[in-house]
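For this depiction, one protein chain was excluded, whereas all remaining protein chains were kept in their positions.
Right, chain A next:
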Amino acid sequence: MKNTATLRRWAVPAAIGAAVISVGVGATLVQAGDGESLPPKTAAQLLTDVQNARIDGLSGTVVTRASLGLPAGLTDGGGAQMSSLLSGSKTMRVWYGGPERIRGAILGTLGESDFIRNGADVWTWSSEENTATHTTLPADYADTAMWPPKAIAGEPITPDEAAESVLAAISGTTEVATDGTAEVAGRPAYELVLKPKDPASTIGEIRLAVDGETSLPLRTQIFGKGQTDAAFEIAFARVIFETPPDEHFTFTPPQGVEMTEMGEQDWNSGTKDEGQPKDDGTKTEGLEVIGEGWTAVVEFTSADIGKILSGEPVEGVEGENAPDVSALVESLPQVSGTWGSGRVFTSALVNALITDDGRILVGAVTTDKLVEVAGR
């Protein structure tokens, strides 16, 4: 009898623990499960709606998750820098008050990196570096909307024509389909699936969750071939479709902050802070895109690449900023082709080929394809 009595009492904490765990696990299950029933839509309709989505304003929280299988040394985990988006999970806050007023903030533990555009003024702010930059957009750009990007919006034609033309443009290379509904950030959404047809692509599929009401893509997931977990995912965790107040788009650099005025001209030449490796400058010169669409490969050629790989000092990349990758490169598997030999770096999504003659080829393609492109 005593055992029964004791068991009854212990049932209370056990029930509390079970309830908490099931609520916690249930929350993730609901996100993965079906949303409310939405009227069925074809892939073409969805594409049309995405292009015509016009959002007046929103504020929300965006979470990115990356499991690209990169070596730990290449990515840094804790901070709020842009490069930290490459690994693990990151949270961003976004505010959108029309095409000219945009703010994004990458959150770190007791740190934050902000990007604020208000008309012609573009600010960046890093709390960890205690630095801010200010760029004035040239007059022609000041009124230009940053969203939707021109590549998606294209020329104004009727919605149906737009959808047809997009479908026609991508149908040669891509399988487009819908796949039921999902719930993202508590909102029912359609799932649109894009699959590359080229077998050389490492991408299995790209899934877009399109908001049922506003047609804004609420979640984008990129799956490697044959993988059930997304290699990269960006999704709203919370979103409110209301225009945020003006104060969220104003920025005044606080006193004592290291302030860099970028001026007007610097807009196109990169906005890197001092002390960062000048990868923009060295790479854009010797950069070539080979092929197009899903299996495009980017080739970097620069004398500096050879130096960095062998651990020699490179001008502009000094001290602790200089990545010591020679040991990492030597641990990579070797491949060879008609063009010579090199080493391949593989991840869940993106593969790279580093040739001994100082070229780097990167693409979401199989290593065989990289070897083939290198000898082109």
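In this text, contacts are C-beta pairs under 8 Å (C-beta built on N, C-alpha and C of every residue); 3 or more make two chains touch, one makes a residue touch a chain; residues count from 1.
Assume contacts and distances are computed from a predicted model.
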Absent chain per UniProt: "ABC transporter ATP-binding protein", "Phenylalanine--tRNA ligase beta subunit", "Quinol oxidase subunit 4" or "ABC-2 type transport system permease protein"? "ABC-2 type transport system permease protein"
Pick out which of A:S37, A:T228, A:Q255 or A:T338 touches the chain that's been left out of the picture. A:Q255
Filtering A:L107, A:V298 or A:V362 for touch with the omitted chain leaves A:L107
So one chain is hidden, and I want to know which residue out of A:R54, A:R238 or A:R376 touches that hidden chain in the complete assembly. A:R238
Footprint left on chain A by the chain that the document does not show: 1-2, 4-6, 8-10, 12-13, 16-17, 20-21, 24, 28, 61, 77, 87-89, 93, 105, 107, 109-112, 114, 125, 127-132, 237-238, 248, 251-258
